[in-house]
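Shown here: the complex without one of its protein chains, the others still in place.
Chains here go by letter, A and B, matching the order in which they are written, and residues are numbered from 1 within each.
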Amino acid sequence: MVPLSYYLILAAILFVIGVAGFLFKRNIVTIFMSVELMLNAVNLTFVSLSYSLRQLDGQIFVFFVMVVAAAEATIGLAIIITVFRNRESLNVDRIDLMKL
Amino acid sequence: MQTSDLIRILPEIILAVAGIVVMLLGAFQKQNAGRMHPAIALLGLLGAAGAIAYQYPWRSLDPAFGGMLELDAFSAFFHILFFLVAALVVLSSSEYVAQERLASGEYHALLLFATMGMGLMASSNDLIMIFIGLEISSLASYILVGFRRGVATSSESSLKYFLLGSFATAFLLYGIALMFGATGATNLTEIHLALQAEQNTVTAMASPQLTPLVGPVPTALVGLSIALLFVGFAFKVSAVPFQIWTPDVYQGAPTPVTAFLSTGSKAAAFAVFLRVFMVALEGSAQDWVWLLWVSGLLSMVLGNLAALLQTNIKRMLAYSSIAHAGYILVAFTAHSEEGVAAVMFYLAAYALMNIGAFAVVSHFGNRGERYVEMEHYAGLGYRAPLLAASMTVFLLSLIGIPLTGGFFGKFYIFRAALHADLVWLTVLGVLNSAIAAYYYLRVIVFMYMHPAAEQIPVERVRPAMGFVLIFSMAATFLLGIFPQAVLDFASQAAALLLENLGNGVL
Partner (left out) sequence: MVLHDFFFYILAAIILGGGILTITRRNAVHSAIFLVMTLIGVAGLFLHLQAEFLAAVQVFLYVGGITVLFLFVIMLVNLDEAAKQRQFNRQWGLALGCVLLLVAEVGYFLYQGRDSFSFAESSGVLLQNNTQAIAMSLYGDYLLPFEIASLLLLVAIIGAVVMAKKQI
């Protein structure tokens, strides 16, 4: 049996990939995909911990995370469309109307 | 579920119903619907406040929904604060909504839903409810920030807020997941007990035929979880180093929404922050106090220094709100009963003066928020004496001049910090408030001592806006002259919040 820590490390690496994508990418849609990767890492952590502790609570939490992720995606993509309508670009470097 | 459980969430139910009624109104009544929306919203807020008052005294020892919700004095205090903030924002935005032709029904509905989410945050005693309440209020705020859809800055700030907000949420969730792994619980009280006993709270719930995996709490995991939770909450209260979104979002958002974010959302985030760290993680305080110490100091310094450089008044207030988060973190660092009470008092005082200041900015900004630069305020003292006078009061209170609420807010914060032996932090905090005086006074100097460069029209103040200004001014003075009543309420709430912990009863 693969030990729990392998699952946790896998989730941690996926989370870091998500963070890296969020920080490095310039395209807003891919930046948002990176957030989804991070949320999936969290879900994986929850489910593996839930399995090892034999507590269902972790799985319930994952269910709510998924609901929230869906709601977030809806709103986020609607915002992205609005920004695109106003600016005709989805490059974060051009989202710069307000600077110090 | 029992009737008593339903009464506990009655305020939230009333707000949700009011929100839905506001939305539905547009479907049945095409004309004049815009005038009805604020009225219904205010009625809903009043009803919700009534539902809170009905449950007096707020000393529930039997939490509702199996420990999910806790309507104690702490959450009652914050509920009342949120309803007050929301009501003032509704009143002060009536001009703005008409002027900018915003969709009035959706605007008010989202405000009500955001307030409901904040209410849930304040009374949740379980990380799952905290998460959902936080998300309801955040999602509604993302939309409210971008409500001027045709304006590029508004949708940009909405996008920034959204992306960074969901990034921070992921960190928060990761922290919750690891906390669950360490303690086997998501309920704050259970987490507290598990950390105290250093034994996870796993019980044979799902499958009784199996022996539960009882074991010690891995401290390393708790430490990592605390760090991640801190990132999530620090983002929500806009504390350094997670403040980067604040200036852009506050500048681009419609001004009444900025007022709402900087007072209501911030207070809600602090309520959750306090409850999670003071209730669940009180036992491992030595792990997180230094985080608060550093973050509080950096917030004060960076917020104040950056505010010095601003010419846009909304941006200046945004940086000042980072600095104020820093002051609040100073009291939080004390992690005592007195500190919690000081945080609560400061949030109330800050909410009132900041809403007043933003109301003036919103009114003076005129159509399309044209006049939000510092130089536009030149000579305002002579063209609109009353508006300028009220702005002066709010700014003086933000500085912390005696006789205003801001003074006692800062006084209690630094007193709590001194009692907790945080001498250096107190000294640096006081120095910082001296720096802050400079940029607030600069606005006052502009209003009274500079001649008007161009002829800027000042619209007549409508009754709703006038009420907001007078009310916030009166409340600011009231808190500055008779702070005792509010402070007593806050102290009792703080005592109750922490007292329950000692006995392990909740």
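The criterion applied here is as follows: a residue touches a chain if its C-beta (ideal position, glycine included) is under 8 Å from a C-beta of that chain, and two chains touch if they have at least 3 such contacts.
Quick caveat: nothing in here was measured; it's all calculated off a predicted structure.
Asks: Among the chains present in the display, which ones are touched by the chain that isn't there?
Replies: The chain that is not shown touches these displayed chains: A, B.
Asks: Have a look at B:I136, B:A239 or B:L396 and name the one touching the chain we're not showing.
Replies: B:I136
Asks: Name, in rising order, the residues on chain A that touch the hidden chain in the full complex.
Replies: Residues of chain A in contact with the hidden chain: 1-10, 12-21, 23-27, 29-30, 32-34, 36-37, 40, 43-44, 47-48, 50-52, 54, 56-57, 59-60, 62-64, 66-75, 77-82, 84, 89-93.
Asks: Would you write out the residues of chain B that touch the absent chain, in ascending order?
Replies: Residues touching the hidden chain, for chain B, are 1, 9, 12, 16, 20, 23, 64-66, 68-69, 103, 106, 109-110, 113, 116, 120, 128-129, 132-133, 135-136, 139-140, 142-143, 146-147, 149, 158, 206-207, 210, 213, 215-216, 218, 220-221, 223-224, 227.
Just so it is clear, only the chains that are shown with their structure count from here on.
Asks: From the mean C-alpha coordinate of chain A to that of chain B, what's the distance rounded to whole Å?
Replies: 25
Asks: Can you tell me which positions in chain B touch chain A when the two form their complex?
Replies: Checking each residue of chain B against chain A gives 127-128, 131-132, 135, 139, 142-143, 146, 149-153, 155-160, 162-163, 166-167, 169-170, 173-174, 176-178, 180-181, 184-186, 200, 202, 204-207, 210, 212-213, 247-248, 251-252, 306, 309, 315.
Asks: Report the residues of chain A in contact with chain B in the complex, numbered from low to high.
Replies: Against chain B, chain A makes touches at 8, 15, 18, 22, 28, 31-32, 35, 38-39, 41-42, 45-46, 49-50, 52-58, 60-61, 64-65, 68, 71-72, 75-76, 79-80, 82-83, 85-87, 95, 97-98, 100.
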